[in-house]
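Worksheet: the structure to be examined is printed underneath.
Right, chain A next:
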Amino acid sequence: MLENLLTHSAFEILTLSDRAAQALAENPWEAAGYTLLALGGTGAFLSLLGMALIYVERKVAAHFQCRLGPMRVGWHGMLQSIADALKLLQKEDIIPEKADKLLFFLAPVFSIIATVLALIIIPMSPSLQVVDLNIGVIFISAVGGFGVLGILLAGWSSNNKWSLLGAMRAGAQFISYEISVTLSLLVITLLAGSLQLSEIVQSQQDGWWIWRGHIVGVVAFFVFIISSTAELNRPPFDLPEAESELTGGFHTEYSGLRFSFFFLAEFINMFIASALGATLFFGGWMPFHIGGFETFNSIMDLIPPGLWFAGKTAFIVFLMMWVRWTFPRLRVDQLMRLEWKFLLPVGFINLFAAATIVLTKLYFFPGQ
Partner candidate 1 sequence: MTEKSPQDNKHPEKPAQQPSTPESSAPKPTPPPAPAKPEEQVEKPPQPPELTLKVCAAISECKPYSAASDCPTVEVIPENLVKVLTALRDNQDFAFSMLMDHTAVDRIEDGKFELVYRLYSLTTLSMLLVSTKIPRDKPIIPTVSHLWDIAEWQEREVYDLFGVLYDNHPDLRRVFLEDDWVGFPLRKDYKDDFMLTLDIDSLRE
Partner candidate 2 sequence: MAVKISTLEERISVPAEGDNPLNTQEYFINMGPQHPATHGVLRLMLKLDGETVREVIPVLGYIHRGIEKIGEHQTYRQFVHLTDRCDYLSAMMNNWAVSLMVEKAMQTQLNDRIEYIRTIMAELERIQSHMLWWGVLGMDLGAFTPFLYGFRDREMITDIFEETIGCRLTMNYIQPGGLMDDIHPNFVKRVKDVIAYAKPKIDEYEELLSGNVIIQERLRNVGTITAEQATSLGVTGPVLRASGVALDLRRVAPYGAYGQVDFEVAVGSVGDCWDRYWVRVEEIRQSFRIIEQLIDNIPAGKTMLSKPAKKIILPEGSHYAQLETARGILGIYAVSDGKSENPVRIHMRSPNYHNVWSVDAMTRNARIGDLVANISSLDIVVPDIDR
């Protein structure tokens, strides 16, 4: 196993679902165990990751702003997120009288389910991936679209004009920016020649697509970062919940546990978008390799792939936080103008250029 991991030529792709499928033939109990492990692992991972991200965001934001951030609970406030989670659990659960009760209840659930579905497909390391679908990229787009349903339902069912405004903004924003995200995903799909995320990772063992795709890769990366920030409703594109305009937007009426679902989903979505960005453009768990420098490459291989993945994702997460705590928010028409008049043409031209590159094999590191 370890040998396999260290030799970059043959990473073993063995996901939990593969293991379960293999085990199903021999021992159904083992298969059930793997399934439970996948479910429980995902749940635990989800909440732990959410709390960690919230803590990191608060700390990073604080230091951007000459503050200290949480300092009281635990060492440097490490346990602050747990305390907050406990507080949210204990809060009174308020459902507005005129709200559509069923949808009001379902909306945060939709949100979190979409997040979990998207999370399972991320290859975090060669052996840590729940499902490795052969249509991974399409799956990500599809379940990403499911997430906005939760937001729309939340805005609608709250029976609050501010919520509805926020939800409608979210819908318009999501539909618009989804196109750009897909366009930049398509660029990488073209370059890698596969829709399967693990294969996309494998295809980058001689160089990440952001290098090998040179201009096309860089442009696609920036389009991806901008439009996925918009899809995540993070500042500077946080119009659906713009607190100085809409008092909280779609989650105005939510409190306690339900609110924490939205909150958690938002942060996990940030992780997913970053992880996707890392996977597509920075080679996922693939170490940094330069073709021809075998010694250097083998030193790079000493770092476990999980760490590579975490580092790359953390970089993109930090980039998003940096942008969030620097920029003001766009206005709703400017947001639309940015997408339809700028990002979309750029995305299409970029896709066309990528197709040209693939046809003419003009990779930066022609390797392979």
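Assorted remarks:
Rule of thumb we're sticking to: a residue touches a chain if its C-beta (ideal position, glycine included) is under 8 Å from a C-beta of that chain, and two chains touch if they have at least 3 such contacts; residues count from 1.
Selection rule: all candidates are chains of the complex that A comes from, given by their letters.
Keep in mind that what you see is a predicted model, and the values were worked out from it rather than measured.
When you check 1 or 2 against chain A in this complex, the one that touches it is 2. Within the complex formed with candidate 2, the chain A residues making contact are 61, 64-67, 161-162, 165, 169, 235-236, 238-239, 242-247, 325-334.
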